[in-house]
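Only one protein chain is missing; all other protein chains are in place.
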Amino acid sequence: MKSHTSINVRYAETDQMGIVHHSVYAIWFEAARTDWIRQLGMSYSQLEQSGILLPLVDLSCHFIDAAQYEDVLDVTAQISRLTPARIQFSYTVTNTATGRLLCTGSTTHAWVGENFKVISLKKHNPQLYALLSASIGEE
Amino acid sequence: MKSHTSINVRYAETDQMGIVHHSVYAIWFEAARTDWIRQLGMSYSQLEQSGILLPLVDLSCHFIDAAQYEDVLDVTAQISRLTPARIQFSYTVTNTATGRLLCTGSTTHAWVGENFKVISLKKHNPQLYALLSASIGEE
Amino acid sequence: MKSHTSINVRYAETDQMGIVHHSVYAIWFEAARTDWIRQLGMSYSQLEQSGILLPLVDLSCHFIDAAQYEDVLDVTAQISRLTPARIQFSYTVTNTATGRLLCTGSTTHAWVGENFKVISLKKHNPQLYALLSASIGEE
Partner (left out) sequence: MKSHTSINVRYAETDQMGIVHHSVYAIWFEAARTDWIRQLGMSYSQLEQSGILLPLVDLSCHFIDAAQYEDVLDVTAQISRLTPARIQFSYTVTNTATGRLLCTGSTTHAWVGENFKVISLKKHNPQLYALLSASIGEE
């Protein structure tokens, strides 16, 4: 399962090099993650309200080409790895008009409950764990 | 009582015009507000932990000249108005090297408690209200 | 002429109060301005490439209610004032699901050319000036 999120590059997202600042891609990844979870049939807000948070453990971005103001981009998200304690998403950012790949990246998150205590999602919410497993073709 | 906060302009704060993006000044105002409250002898974190929040009601910025990457700026903050329900801060942003005034602004905040319910600070925390009143020369 | 821009609130746009940080509204106003100009039949990028910049002179925001993560918002933009040297836009931010007005604001911009020299748009680009005038019902 892969989600697609359309992004219109904002002026404030550029820097004096005339291109989008690299810190912005992590924010787009997050918007894509939000859409991926919604496509799964729930919302990240609901997840948080149920007491589960997903803080980042690792972030990596590989920049291939620049995005510019007013570009329309397609950001894809999908799960690339799932364990009872962690989840990893992978992303691509593509310029919609040119089809050019601009950036690839991944984020690894820990499943945590109240006070940022690490939890096993498999025990804490077996239904969601099964749903996520199924989305990457695992039982 | 006026506070001074030193800001080093970050690359990410610039936009493709080659100057600091206007949305950043509100963030600097907030950093200055934090320092002003600390100078009063408390911290905004403590205030929040005591159940008082200060969401914005009004923001205004008047831009006179541009700030640029690596500029060192002096941001001043002071209270310009206080009522039991509201507090207004006023700010200036000056280029430290040239002495040139770049921006003036103000923010008006409501005193709210849990669930964003408006409160009277005078009733809720008379000590703090007296302290703030004294800082602008009122009894 | 009024433009409508749809905004999906991003997680990174929230702060620890659990609502969208006030500095973000200026960024949404800018996205709305971009759409307004595109609706006029040109792009702000083209305007910049023709040597005209529109730095802010004044920004004001009036906050009525909070926006939250995953909210879908409608941001409107329209010109509220035009002179040969300046242009003022006015904005509203509304929660699409509830219809509740969250924020109103305005930005005033100077027409400047190279090196941020103030220009008269009426002289510099009479066609664009006429087009903008027409959009607010002036001759």
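We call the chains A, B and C, going by the order they appear; numbering starts again at 1 in every chain.
Going forward, a contact is a pair of C-beta atoms (placed from the backbone, for glycine too) under 8 Å apart; a residue touches a chain by one contact, two chains touch by 3 or more.
Please read these numbers as outputs of a predicted model, since none were measured by experiment.
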In the intact complex, which of the presented chains make contact with the chain not displayed? A, B, C
Considering the whole complex, which of B:A12, B:A85 or B:V112 touches the chain not shown? B:A12
Residue in contact with the excluded chain [from A:M1, A:L56 or A:V72]: A:L56
For chain C, which residues reach the chain that was dropped from this view? 11-12, 14-19, 21, 23, 69
In the whole complex, what residues of chain A lie against the chain that is missing from view? 16-17, 19, 22-24, 26-27, 30, 48, 53, 55-63, 66, 116
Missing-chain contacts on chain B, rising order, are 8, 10-12, 26-27, 30-31, 34, 43-45, 68-70
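Keep in mind that, in the parts below, only the chains that are shown with their structure count from here on.
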Can you work out the whole-Å distance between the CA centroids of chain A and chain C? 29
What is the distance in Å between the mean C-alpha positions of chain B and chain C? 24
Distance in whole angstrom between the CA centres of chain A and chain B is 34
Where in chain C do residues touch at least two different other chains? 26-27, 30
